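Moving on, here comes chain A:
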Amino acid sequence: MVEELRIKNGVVYDPINGVNGERREICIRDGKIVEDVMNPKVIDAEGKVVMPGGVDVHAHIAGGKVNSGRIFRPEDERRGREPKTKVCRSQSGYSVPNTFTTGYRYAKMGYTFVMEPAMPPLLARHTHEEFIDIPILDKAALPLIDNNWMTFDYVKSGDSEKLAAYIAWMIKATKGYGVKLVNPGGTDAWGWAKNQGLNDESEDWGITPAEIIRALAEANEKFEMPHAIHLHQNNLGHPGNFEMTLETYDVTEGVKASKDRSVTHLTHQQFFSYGGTSWKDFESQAKAIAEYVNKNEHVSIDTGTVILGDTTTMTADGPMEYSLYQITGRKWTNCDVELETGAGITPFLYSGKVGVHSIQWTIGLELMLLVKDPWKVALTTDHPNAGPFIGYPIVISTLMSKKRRDEVLSEIHSAVYDKSELPSIDREYDLNEIAIITRAGTAKILGLQEHGKGHLGVGADGDVAIYDISPEERDAGKIQRAFMNTKYTIKGGQIVVKDGEVVAAPEGRTFLVEPIFEDEEIYKEMLSDLETKFRDYYSVTMRNYPVQDAYTPHPYVIKAPMAK
Partner candidate 1 sequence: MTVVTDVVCPLCGSVCDDIEVEVEENKITKVIKGACAVGKSKLQGHERIKSPMIRVNGVLKECSYDEAIKKAAELLAKARRPLLYGWSSTVCEADKVGIALAEEIGGVVDNTASVCHGPSVLAIQDVGIPCCTLGQIKNRADLVIYWGSNPANAHMNHMKRYSYISKGYFLPGGKKDKKLAVVDVRETSTSKMAELFAQIEPGKDFLLFSAVRAVLMGYEDIVPDEVGGIPKEKIVTLANMIKESRFFITFFGMGVTQSRCRQNNIVNAIQTTRAGHLHTKGAIMPMRGHYNVNGFNQVCTWETGYPFAVDFSRGFAWYNPGETASTDLLGRGECDVALIIASDPASHFPADAVKHLARIPVIIIDPYHNPTTEFADIVIPSAICGIEAEGSVYRMDNVPIRVRKVVNTDYMSDEEIVERILEEVRAIKEKEGE
Partner candidate 2 sequence: MEGIKVILISGRTIAQGENLENKMSEEYFNAVAICELNEGDMARLGVSADENVKVKTDYGEVVVKAKKAKGYPEGIAFIPMGPWANALVSANTRGAGMPAYKGLDAVITKTDEAVLYITDLFRKYKEEAWKK
């Protein structure tokens, strides 16, 4: 039987196709957007907002450290629990929800794709196992390739070809999507309880983080990779780090992108836009960061906007989590991963009563309001680091309503009036811009618009979100409620959410990239170097390392040939 759907009378926001709040019909057949349908089920979206399914560019939803976060926070799991239903498995958790809940809650917000941005290669199987248990959503994961000893060796020797061969092998072996960097050099140094700044030379390897970043950006661009390198740079979360942030942006200037996108995607930049010399004179430098992004084409960013309240922080930036734990004295988990990366996890409360936290809250919003071109900036909370993803509707309503911002500003610590530009910013996002920072732009940043995500053109995936809200609505509370629970979410042509309830929970797909490295000789030499690493230093064999096909039951493969 052919499944057909027609969504009529809706007000459509489809920025990739230049559709800005027009009454349009959307037709879906066999899971894809088509011109017309013969005998469809009809949804009347009269007076409602219709957008492509949401695309999240950066949320820690699956894998070893997410699960370590769950394990050590039963108090978080006790929040938001719901019993099993005919459709849904039982639900637990707020900032680190169980996998099923993650799928349901994203779908209720109209999202259909999420990028897990930090997959330790040695633990890649774990990430994929959790993906299997996250229903509805399509997913992908970025393997961490920046603290790897193979990468270090090739950066040191300047062997860019072998480095490209290695990242090709690694992305395939982990069934990953691109190249992720987290505190390059610094996470490895954490193996000795040390850290590294952008231009510090490593004692063990004789290279700097800047060299690693540049080399990986160049290696990434040797292929037609859908996504830029995805960088969480050095020095996250420290007062005054904005200067190193700007220096980091400069590192990849001049690298030529192999596709129409940035060369470096810099993630959760809220944590990197800090002025001051200590927590005492801490201030926002979002303006300086936004100005750089406005002037340069080789970078795109996402924000990591703070949601005030309790959350669980987790990152491959081991030393950063340790310093955070030293500040709070709360529980702390760490996991160094041999030859590759690490992870740290600690709970955190962003309190509106605290000056620093209040300023942090303004920075994530400033970045979005001060970067002029919404295609260059994506809405994230770096889930769950700056707050859980279910806070997105709060952020959306805050961006759309100056009134709401003023209300919050008046309630939180008064330092925000001196240390942040936010109180003086009048800009309000419209729905078209919201559609860009939550689906169209994020799909473009990830190179997914070519693969049916982030738009509603013919041939695109039948992923649609229908929000029960008038396009003219300006009431922040109503906006927030509408974006929290869709009227309908449609995934691959199937209605998965109706009136804010999950009505179907099909399995999602895993998107994988396969870089194709052409020079067989060089590839072989790289493999021989790699075999040595496995024989002498890894704790598993090379044959047991790659993720087997069993872990991606519904793969969607994107080939990335060598760039011309």
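We take it that a residue touches a chain if its C-beta (ideal position, glycine included) is under 8 Å from a C-beta of that chain, and two chains touch if they have at least 3 such contacts; residues count from 1.
Regarding candidate selection, all candidates are chains of the complex that A comes from, given by their letters.
Since the model is a prediction, treat every value here as computed from it, not as a measurement.
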Item to check | Options 1 or 2 - which one, within this complex, touches chain A | outcome: 1
Next on the checklist: Per the contact definition, I'd like the list of chain A residues that touch candidate 1 in the complex.
Outcome noted: 62, 64, 66-68, 70-74, 77, 81-84, 89-93, 97-100, 122-123, 125-126, 129-130, 133, 149, 190-193, 204, 322, 325, 331-339, 342, 345-346, 536-541, 543-544, 548, 550
